[in-house]
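These notes concern the structure reproduced below.
Shown here: the complex without one of its protein chains, the others still in place.
For chain A:
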């Protein structure tokens, strides 16, 4: 069948730049709680947009529409929000530094092992996806399971702990520092900690 020329060209969707820090459209960054960082980001990545939003003209034009008391209130609110955001970020970073990714070798049967990964989600990795990737990488069964306590863990069949460590550093090295990965051997009866 001959291709029929479609008549008028379809109207195109607009593509908007979203802030890389707070994900809002840049003009709403001031309400996102990370205004300073957003501004820096925008200046670096999209200087033309930055010009339109943060030049002194634009700022004064924005402020003039509000009454003084409302302005004060808004500023106070923004400061509070910013402090909160900074605090939560600091807490996050601390948590990240303190927590570890555990790679456990668990004995199943005399000579059979499974590898269990714990604590990946703290570093912004999604367990389910990692499990899938690991399964593909090592051509073994790999799944995300929820332990009774509610913690998520990845179980990879076979003893691949060293390889997993290597793979993690290679693929997600930007997220997981090497110092935070720990290998553990888990005997069937009693837990013994030690280097593998």
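Methods note: a contact is a pair of C-beta atoms (placed from the backbone, for glycine too) under 8 Å apart; a residue touches a chain by one contact, two chains touch by 3 or more; residues count from 1.
The working rule: contacts and distances are computed from a predicted model.
Matching "Translation machinery-associated protein 20", "Quinoprotein alcohol dehydrogenase-like protein", "fructose-2,6-bisphosphate 2-phosphatase" or "tRNA methyltransferase, has a role in tRNA modification" against the UniProt entry of the left-out chain gives the name "Translation machinery-associated protein 20". Residues 10-16, 22-25, 27-28, 31-32, 61-62, 65-66, 70, 74, 77-78, 126 of chain A touch the missing chain (whole complex, contact as defined above).
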